[in-house]
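Note that this complex is displayed minus one protein chain, with the remaining chains in position.
Note that the chains are named A and B in the order they appear, and that numbering of residues resets to 1 at the start of each chain.
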Amino acid sequence: MISSLPPLAAAGPILVAATLLALGRHLPGRVPDVIAIVAALAVAALGALMAFRAGDGVLLHWFGGWSPREGMPIGIAFQADVAGSVMVALVGILFVASFVFAWGFFEEVGVQFHVLMLVFMAAMCGFCLTRDLFNLFVWFEVMSVAAFALTAYRLEASALEGALNFTVTNSLGSMMMLAGIGLLYARLGRLDMLALGEEAAKAAGDPVIPGAFCLLAAALLIKGATVPFHLWLADAHAVAPSPVSMVFSGGMVAMGVFGLARLTWTVFAPVEAVTEALHAVVLWLGAATSVLGGMLCLGQRHVKRMLAFSTISHTGILLMGVALLSADGLAGTLTYLVGHGLVKAALFALAGVLMARLGGIDEIGLRGRGREIWPARIAFAAGGLLLAGLPVGLMEEGATLLDAAAGAESFRWVILAVPIGAGLTGAAVLRAAGRIFLGWGKVDGEEEGAPSEQEAEKANRPLPLMLAPVAVLLLLASAVPGHLAEEAAQHAASAMMQPGIVPAPVSPGEVPERLPLGWMSLSLALLVAGWHLGRHHLPAILSNGVQALTAPVFAGLERLHSGVTGDELVWILAGLALLSLGLWLA
Amino acid sequence: MSRRARGILAAIAALALAPGALAVVRAMPPLGDHPLPYGDAVNRVAPAERAVSNMVTAVNFDLRGFDTLGEEVMLLAAVVGAVVVLRGARGEGVGDRPARCGSRPIPPRSDAVVLLCRMTAPLTLIYGLYVVLHAALTPGGGFQGGAIIGSGLVLVWLGEGYNAWRRMVPGVVLHALEGGGAGLYALAGFGAMLTGAAYLANMLPLGDWGSILSGGMIPVVNFGVGLAVSGAFGMLFLEFLEETREPEKGEEQ
């Protein structure tokens, strides 16, 4: 149905940002903070309202009133379905949390941070709601530009280097996206995604369409930090200011996966070459991302970098749900995405608390120093347990749905990447919690290899103000009743898939037994974290033997993440080659 | 990775990509001889319904006007980002007064440069304004004209020197232009919604074919873009030129 709600999510924050910029320093004191929080709250409420209304049918809005003429779409449409609206609500919640957490974060009172963040928020909302392919690119690019600037905000050398790598790799991504759009336009002559899907169905045998998919998918996988497109992420997310990292890891990365799901189901679903390749290649890329990200996460001692790698690992899980090409898989991805976004934002806020309160972010250097901030300990442990698959809340529900979807696979064990990734990342977070807050896990030669750069954030902010958003985020992620979430997610997934042609479900004969993914990953996490924290109590021969076996693997993985722009670009090319081989061989 | 290893990996990846890339190039439609349904629809609909003669402007500011709002905001984000990065240790406070050049010798400008700039700068600025205003009729528009106005500002700098330039072009005004222009665009969209129409829908009389005010809302949003782009480019020049001066005493660089 036609609705005037969808444009508000993007245009509203833009108007606020422009006004803030124009009035600039004439605004007194904390007024920009308040305005930004109100704007983000409004977006969250709008997202919830649209999700509620979209249950009866998508909310459509043709900008400028340019509805299609004689079947030819000539304008731009926003189409809010349940999934897109929930994403808008998630983005709003993350930004509210981030703005509250950032209250008083920056010494000088200026509006630039708020302007950039509001533009960033508007871009994410536009990205989730648009139905036009080029408009999708515009919001993708606005999102990127705001993110580049926010990454460099602290202006330390590391932040600038991280931002440069981020900008170069992601700009390459947006060029690939534009090239993909150019190919589709040259072949199909449309930009509206639904119309493109209809035209693609008529031209299914044309090699230009898989070629375009290859470029578009590569661009979105760069944003979604999938192996081997992921090398930029750990640096960018680790060097950005904590309030910004919250939104990056909680929201921006998920946009890559969401965009891929959107494109797959609106444009490419009728093209068999594409769906087969997606299923064959991206599913395994997702599994590899989950496992490798988990291992890299475990190898870190810089807490924010550790959390960044855990984001990579969990994006792999999200991607698997998309590549499973079923309603359950997509529903699992959507549920897991929301749950992970909330939990990860809370964990990055806690990393910010460490930087503000303890003046450091090195897990080993801070050993035992977090004892006096016990509320943070509880929150940190809760975040770690949720990440590790504690069977409550949204992430658990998502994993269950993914497992159900994988049950229809010929090789269902691929789903084991989910507990491995979740378990390893959970183990890393629990290990950090044990070290920092309880003083466990003594390490010989603590000072060696410690990050040399001063890593402190502004300290004189009240602790309750910083912990309140954390508590709300964790509560939201864990307290939503599972069956409600499942119902909503399945509704959202089937609405999102509707435009495309749903492939006939592979009937597996009998439904295989569900795997207890949550318990599997939780026990893995506790085992690994316990090993790391209690290793020095074990016989030296056992402890050193395992160390000798695993150390080269971790060192090798770390060496691949050299931080050199050229390496990151070459791996992107390799990933593109992998996708294209998959498309031609599938 | 060593440079050598990187080269080898790149070569392998390029080889693996080659067959796919060649297949796509071969399967692309022949140049200039394939249907253009979207473009034809625009060429048919826009002159009749909007009374503008420049179709690119019609697409940019009306049919796909929402893209342009996004593009506008992206430019705004990039400029704010560049300002954040460049101001860095300079702090925000010093943004509005011309900086001293410290020990840097100021080479005298030759009379020829001054004369040339004093002649061409006003002409360039006026030409930029002309290009902005004639968006609906002839090639050009807010973006192109805004960029020309930005170049005119550089000519002013070249002719008058840094300090005089800073007095003529205050940073606050540039920020206000930039934010105000983007705000005008977003507001125009909301204005249409107040009447119950769609966002950015036309609510003004279309005007006569061939007049600069033809196209209803197009001249309004186009003017907003012109303002914002001039402000954005001016701000970029200001911040980059500020980099050329030496730091004052006690000022961290």
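Everything below uses one rule, namely that a residue touches a chain if its C-beta (ideal position, glycine included) is under 8 Å from a C-beta of that chain, and two chains touch if they have at least 3 such contacts.
Going forward, contacts and distances are computed from a predicted model.
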From "NADH-quinone oxidoreductase subunit K", "Urea ABC transporter permease subunit UrtB", "Protein-methionine-sulfoxide reductase catalytic subunit MsrP" or "Na+/H+ antiporter subunit E", the hidden chain's UniProt protein name: "NADH-quinone oxidoreductase subunit K"
Touch criterion as defined above, residue of A:R131, A:R305 or A:R357 at the omitted chain: A:R305
Absent-chain contact - pick from A:G110, A:P516 or A:G563: A:G563
Touch with the omitted chain, as defined above, among A:L416, A:A488 or A:L573: A:L573
On chain A, residues whose C-beta touches the chain left out of the figure: 134, 138, 141, 145, 148-149, 152, 155-165, 167-168, 171-172, 174-175, 178-179, 181-183, 185-186, 191, 235, 238-239, 302, 305, 451-453, 562-566, 569-570, 573
Chain B residues that touch the omitted chain in the full complex: 3, 6-7, 10, 14, 21, 24-26, 28, 30-33, 36, 38-40, 42-43, 47-48, 53-56, 58-60, 64, 67-68, 71, 74-75, 77-79, 81-82, 85-86, 88, 137-139, 143, 210, 236, 239-240, 243, 253
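Note that only the chains that are shown with their structure count from here on.
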Residues of chain A that touch chain B when the two form their complex: 4, 7, 10-11, 14-15, 17-25, 61-66, 69-70, 72, 74-76, 108, 110, 112, 115-116, 119-120, 122-123, 126, 134-135, 138-139, 141-142, 145-146, 148-150, 152-153, 155, 160, 183, 185-187, 189-191, 206-208, 211, 214, 560, 562, 564, 566-567, 570-571, 573-574, 576-578, 580-581, 583-584
Chain A-facing residues of chain B, complex: 1, 3, 6, 9-10, 12-14, 16-17, 19-21, 23-24, 27-29, 34-38, 41-42, 45, 62-67, 69-71, 73-74, 76-78, 80-85, 88-89, 91-92, 172, 175-176, 178-180, 182-183, 186-187, 189-190, 192-193, 197-202
